[in-house]
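Let's turn to subunit A:
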Amino acid sequence: MQLTNRSKEVSNKQMTLAEKMYLPAIAQGLAITIKHFFAKKVTVPYPEVKRYLGPVFRGHHILKRDEEGRERCTACGLCAVACPAEAISMVAAERKKGEENLYREEKYAAVYEINMLRCIFCGLCEEACPKQAVYLRHDEFVPIFTERDEVIYGKDKLVEKMDARYIRNNPDAQATPTEPSYSRLSS
Partner candidate 1 sequence: MEPTKILFYALTAITLLSASFVVTARNPIHSVLALILTFFCLSGHYILLNAQFLAAVNIIVYAGAIMVLFLFVIMFLNLKTDDEESKTTVTKLAAVVVGGVLLVVMVAVFRVATMATYNPSSYTSKVGLVENLGMVLFKDYLLPFELASILLLVAMIGSVMLGKREAGDRHY
Partner candidate 2 sequence: MNTTELIIKGILIVVLFGVTLLIAMYSTWAERKVAGFIQDRFGPNRAGPGGIFQPLADAGKMFFKEDFIPSQANKWLFILGPCLAILTALMSSAVIPFGESIRYEELLIPVQGIEINIGILYVFGVVSLGVYGLMVGGWASNNKFSLLGAIRAASQNISYEIGFGLSIIAILMMTGSLSIRAIVESQHGFAWNLFNQPLGFIIFLTCAFAECNRTPFDLPECETELVGGYHTEYSSMKLGFYLFAEYINMFVSSAIISSLYFGGYNYPGMDWVRETLTGSLGAATGHNLATLIGTIVLFGKIFFFIFFFMWVRWTLPRFRYDQLMNLGWKTFIPLSILNVVVTGFGLLFDIKYASWAIIIVMVIMVMVSSARAPKPVVQPQRT
């Protein structure tokens, strides 16, 4: 069986004097390594230079607000059901009078917690959400944690900030229905 055209048959033939002297082969090898010495480095020095992770990267979770700034989540629990790692838990509450500018519908999540040690960033919660409320950001990692009590992310870390709204810049994937794009903001 021949897999590539570059395969070489192993032979035990007598070496010629040039091969026995090693020197030509050594010079060849040295030439190759010095070429690499001056070549462009492939390493990305991470914290200083960040690489574009792609339009569909699944990073930090975010709970979206709608165009008027009201939380979209209705605490239906479908994300928690979909979650294979059982990382999501929530407590639902009823919207009071005067809170209409905070929550879009009558029911909302009073507590919404994701255990980041359990989360496997599969994105099933994003797909399960009927209200387009939970997304996994494509541009941000979940930062490292060094203490146990930093592990569970509550609403304070998850809900979208109004002054830094999240828009997925994804020109290639305009048609995806789950896209939090400008067009959906305006509609």
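Just a few scattered comments:
Note that a residue touches a chain if its C-beta (ideal position, glycine included) is under 8 Å from a C-beta of that chain, and two chains touch if they have at least 3 such contacts; residues count from 1.
On how the list was made: all candidates are chains of the complex that A comes from, given by their letters.
The model shown is predicted, which means the values in this text are computed figures rather than measured ones.
Every candidate listed (1 or 2) is part of this complex; the one in touch with subunit A, counting any copy, is 2. Subunit A makes touch with candidate 2 in their complex at residues 2, 5, 9, 13-14, 16-18, 21, 23, 26, 29-30, 32-34, 36-37, 39-43, 45.
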